[in-house]
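Note that one protein chain of the assembly has been removed; the remaining protein chains are unaltered in position.
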Amino acid sequence: MERRYRSPYRHWISGFAFEVVLFFVFLAVIALAASVILRLVG
Amino acid sequence: MWVRFTLAEARGIAHYLGVLVLGMAAVMLVPLVTAVAVAEWEPALDYFIGSTVAAVIGLALMLADVTAPQISHRQSLLISALAWLFAALVGAVPLALSGNYGSYLDALFDAMSGFTTSGLTVAQDLDHMAHAHNMWRHLTHLIGGQGIIVAAISLAIALKGGAFSLYLAEGRDERILPNVMHTARFIWFVTAVWVTIGTAALAVINWLSGMTAVRGLLHGFWLTIAAFDTGGFGPMSQNALYYHSPYLEFGLLVLMLAGTFNFNLHADLWRGDRLEVFKNIEARTLAANIAICVGLVAVSFGASSLMGTDAELWRKGVFHIVSANSGTGHQTVYAGQWPQMGGGAIFGVVLAMAFGGMVSSTAGGIKSLRIGLILSSVVLSVKQALSPTSAVVRLHFHHLVDRFLTPEITASAFTYFTLYVVSYISGGVIGAAYGYAPAEAVFESVSAAANVGLSVGITGPMMPTGLKVLYIVQMWSGRLEFLSLIALVVAVFLAIKPHRRAGA
Partner (left out) sequence: MTRLLSLALVVCILAIPSPARAATLLPPVPLTPGAMTPADAVELGLAQDGVEIVLQGEAIGEALAAPGGKRWVNLLGDAVAIGVVVDAKGAAEVTRFGEYRQRGATLLVRGRLNSACDDHGGDLDVHATSVRIIDAGHTSPHVVHPNKLLFAAAAAVAAMGLVAHYRRLRRRTFL
């Protein structure tokens, strides 16, 4: 499957912001799930 | 049939190694300027010496072939392998002069640890180290993390057609952008954005904590590149624990995740393709791996009497799993505290270290892509077993594009898996032979071979010389993913073996 070439420089700000939000959300989900497990076990 | 290297090929290799070493001489001007700016005169002299010695060695190597010839794929494999060694050898010189290292070997250890973005350290009196020396230590993460080869390409020193070969030998097997120069430039762009914003964020956190403008900025910069390049050095002996700051630790977490992301994924996300990260087998495997290891830690903390609050779970549990999985190695516990966290937690950390981050990033370990492929191949085997013998069963996965799981892909994944596991175990065996507890020896061995940098206490200035050499080799071979290093050993062996020359 060929991908059309698009420049990653053009909208880098929105891409970067998306990444930051992605990491925040991922960490939050992991942290909350871990807390749940901690309560179940501890 | 092994094909020997000719003298002409060796000269070509020497020339480009010389170019890289000369590049090191140029980069050493940064700590030199730092030293002068803060009036650290002896360190300034150390970097003047370091830079001129690197220049001398680099030029001497370049003299091997002043025509700067085109190089073959074979030659670039060896250049790639030797680049790390030569960078470490010259990079260690100013550190050896600093007074913070017991010997040149100790300085070499830290230089290799820096360039391979490992983060294990044998520095002494780190809390009184000059800014210039800390600047150099952390810069080695930046240079090594971006790939010494990529750095050389970007500096546009002596290219011609050999550039693409060098890039492939580096181990980055994806063509992110249509040509090599553009790919290199993009990698630097992503780095520049993350490092600039990261430094600003951490500097602000530091200033709010009470650090002076200069120290806050320098520590912010150093911790940012250590986290984004998944290195793990810190400017203080307590590493990330010195700051006692949940805000800083959170910033480091975000940077570590960014640093372990495949540069292709950065490119896709920055192009606007948001779905890729959710479909990508690497990202999914890494996310699952982190989740499982954090789960193990949570269970372990639940059973432990010391670690019971949410804050402890997040700041000691999640933090270290992400630090381990990304291959960073920032640590907020003392080496002796690992057992306190419980067996499940240690197991989770070791598993996270061993499995590693994404390919085409600065992370180490087996890499989540291969773990994902191995798991997929197990699924495929089960499917095939359950299907009628005449059926053709195929499994597809998504990594930037949709692909089918072929025997070649599976074999490659298993090969690297095996190489890493052999390194992990043999390092552990040798460590145990020196008298350390087997679990500790394995922990440290995995940390070295996967370029992580978390330490259970074995690594230190008083470590036996043999272990220093062992970990240097493990860090080096892990960064190269073994194959180019094995190729180097074979080439050297063939060169030494006597044989009749069959013509040029």
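Chains: A and B, in written order; residue numbering restarts at 1 for each.
The working rule: a residue touches a chain if its C-beta (ideal position, glycine included) is under 8 Å from a C-beta of that chain, and two chains touch if they have at least 3 such contacts.
Not measured: the values here are computed from a predicted model.
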item	value
Chain not shown, its touching partners among those shown	B
Which residue of B:20, B:82, B:96 or B:419 touches the chain not shown here	B:96
Touching the absent chain when the full complex is considered, from B:208, B:437 or B:469	B:208
Missing-partner contacts on chain B, residue numbers	40-42, 45-46, 48-49, 52-53, 55-57, 59-60, 62-63, 66-67, 93, 96-104, 124-125, 127-131, 208-212, 215, 236-238, 241-246, 306-309, 311-312, 314-316, 332-334, 336-337, 340
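The definition used in the following text is that only the chains that are shown with their structure count from here on.
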item	value
Geometric centre distance via CA averages, chain B-chain A, whole Å	22
Contact footprint of chain A on chain B as seen in their complex	177-178, 186, 189, 193-194, 197, 250, 253-254, 257-258, 261, 266-272, 274, 277, 287, 290-291, 294-295, 297-299, 301-303, 308, 310, 313-314, 317-318, 322, 401-402
For the chain A and chain B complex, residues of the former touching the latter	1, 3, 5-9, 11-12, 14-16, 18-20, 22-24, 26-27, 30-31, 33-35, 37-42
